[in-house]
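All protein chains of the complex are present and in place, except for one that has been dropped.
Note that the chains are named A, B and C in the order they appear, and that numbering of residues resets to 1 at the start of each chain.
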Amino acid sequence: MSSAPSIETHEEVMFFDTDLGGVVHNIAYLRFIETARTRLAAQLGMELKEMAATQLYPVVTRTEIDYRKPATLGDHLVFQGELEKFNRSRFWCQFEIRLRDDIDKLLVISRQCLALVQMPKGRPMALPKSWQKDFPLCYRPSS
Amino acid sequence: MSSAPSIETHEEVMFFDTDLGGVVHNIAYLRFIETARTRLAAQLGMELKEMAATQLYPVVTRTEIDYRKPATLGDHLVFQGELEKFNRSRFWCQFEIRLRDDIDKLLVISRQCLALVQMPKGRPMALPKSWQKDFPLCYRPSS
Amino acid sequence: MSSAPSIETHEEVMFFDTDLGGVVHNIAYLRFIETARTRLAAQLGMELKEMAATQLYPVVTRTEIDYRKPATLGDHLVFQGELEKFNRSRFWCQFEIRLRDDIDKLLVISRQCLALVQMPKGRPMALPKSWQKDFPLCYRPSS
Partner (left out) sequence: MSSAPSIETHEEVMFFDTDLGGVVHNIAYLRFIETARTRLAAQLGMELKEMAATQLYPVVTRTEIDYRKPATLGDHLVFQGELEKFNRSRFWCQFEIRLRDDIDKLLVISRQCLALVQMPKGRPMALPKSWQKDFPLCYRPSS
């Protein structure tokens, strides 16, 4: 039985990720999450190079992010992401961030809703029909 | 009668705020919002210079942000922010972003929850008692 | 007698500009400088909105930046920029960054070389002929 598409990515906290509070700045996590989401999108059939060619882009329409525990310089972060659900025009991803060296410690959770948009006109497009066949467990037509 | 503390800030979209989709990147808005929030925090008695001295910082514990319409290079953005509510240990701010030259067009809305944290230990601190007197309309002790 | 085009911009150091060393991160200054350069470019006849329409962009081909003294959270920074020189295809700008409240303290100096590029083809374009008439003191045809 097929399960939800999912990925795992890793990041090491650099100086530019931190602020003078001594911990990772809240905005830096969104950059990490975008990298994780890009890997997930590739699994969903959306490759960066192809997007650049077709100008058909997944666009974030909503982000929710909860910061539970801080990370700091040199920490190794583990990002687990998966497709949560989709309907005809939007899909939701969710992400959990943990410390590699203390893997039970949940630092950050986030959910993002995305839509497909054809640039440069900004026209919203339906998600590929193939998703319903490929990821049936995540399909929520009326959500 | 006192109303909720509020601010208005302005930004002009630079190259580094955009991505190759031709519009402002979703993460860039969070930087703008932090600038607006910093002005709002100053109204609430939290000045940057004082924070740097005391190491008592407001820390974002949750962000919700909805992207409704895009902005692009050279757009003048108007940020309206206000204190939504607070209890003993946390406060919520909300922000609306509009185009200066089409002010009815709502581009982005966001809410953020913050807590006061004493660094470098990371100890959560109560909000100042004075807030209950100064901003009574926003006080929600049980929320 | 005409002098070199010049601008002055101001920035206040935010949390996201700092790192856990307690001072402004070296990369953050480049963002500030881009904002100053954008104001300078407007004086040279290159408006952001017009660039977005024509896709004729000034592109940085070289940056030199010296970090002499640090700035920190809440500091008010003053950016002075001017056109240093130009030939037929490239122009140089220079920037000095000082503390508003200790204006003799020079924090950072930077020089940037730029060329005009027609996107999306990436074709290099000559600078406008009018510059030689408008900014004669900065014209160095053989540099």
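Everything that follows uses one rule, which is that a residue touches a chain if its C-beta (ideal position, glycine included) is under 8 Å from a C-beta of that chain, and two chains touch if they have at least 3 such contacts.
Since this is a predicted model, take the numbers as computed values, not measurements.
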Of B:I7, B:I27, B:L44 or B:I97, the one touching the omitted chain in the full complex: B:I27
From C:E8, C:E50, C:E64 or C:D102, residue that would touch the chain that is not displayed: C:E64
For chain A, residues in touch with the removed chain: 12-16, 31, 34-35, 38, 47-49, 51-52, 57, 72-74
Touching residues (missing chain, whole complex) on chain C: 20-23, 26-27, 30-31, 34, 52, 55, 57, 59-68, 70, 117, 119-120, 122
Contact footprint on chain B, counting only the chain that is left out: 15-16, 18-23, 25, 27, 72-73
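Heads up, the rule we're going with is that only the chains that are shown with their structure count from here on.
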Length of the line joining the C-alpha centres of chain B and chain C, rounded to whole Å: 29
Separation of chain A from chain C, taking each centre as the mean of its C-alpha atoms, in whole Å: 35
Overlap residues in chain C, where contacts from two or more other chains coincide: 15-16, 72-73
